[in-house]
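Once you've had a glance at the structure underneath, I'll fire off some questions.
Removed: one protein chain of the complex. Kept in place: all other protein chains.
For subunit A:
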């Protein structure tokens, strides 16, 4: 049985694709056979973040329309065994994602023995975003500590609770997880930024992790290597912890408390 995880947020630019790439990679690093699908038809970017943009031949829409089979379209990841990328189409319009088509692709992936299918949702609440969450078993809601992101996350939670198959068929609801990204412990400590507990209180869903704001994310996307591979950076460690929690392990939160730098450190800098 494959588990379908949708990475969503409502708002754009909060780190959905970064998170999709890192969560999918993290699951694969645990030995779980994982596929990650880009649902952002017309504006594909997962291929760039995963560093496989030059190996794209066929895409999600080609598979749905029968122009290629899954085997031809899936791109094997270079950084993790057990990981495959299904890129979005860059040329078609979003209506090319039909509900039946998406369902068939997901079923086929399940038959091929995938343990996890990670769906990278486009921003917004339109067709593509709804298609990405329709078949979800679990949803990771990516939220920045910022008013518009929190509000949009709440909207998307409402849509998960009304438009997902699980909701429509009255099955056990989609399991929701909160992932706070671009978090600055310093600014939160100084009362300039919503804290992760504020956000959790507002959205009322379990916290999967807190990913700190970091330069490592840009370095990762520059190189096309998912951030989780940036060894010994807080971002990578925070994603690894989140994967552990997702799989039922207990990990204390890290990188959420602000330690005031000492005088020496303030004088001589250092990051």
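Note that a residue touches a chain if its C-beta (ideal position, glycine included) is under 8 Å from a C-beta of that chain, and two chains touch if they have at least 3 such contacts; residues count from 1.
Methods note: contacts and distances are computed from a predicted model.
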The chain missing from this complex carries, among "SufE family protein", "Cell division topological specificity factor", "FAD/NAD(P)-binding oxidoreductase" or "tRNA 2-thiouridine synthesizing protein B", the UniProt name "Cell division topological specificity factor"
Touch with the missing chain holds, among A:67, A:81, A:95 or A:190, for A:190
The one residue from A:30, A:79, A:151 or A:251 touching the chain left out of view is A:151
Residue positions on subunit A contacting the omitted chain are 146-147, 150-151, 154-155, 158, 188, 190-195, 198, 202-203
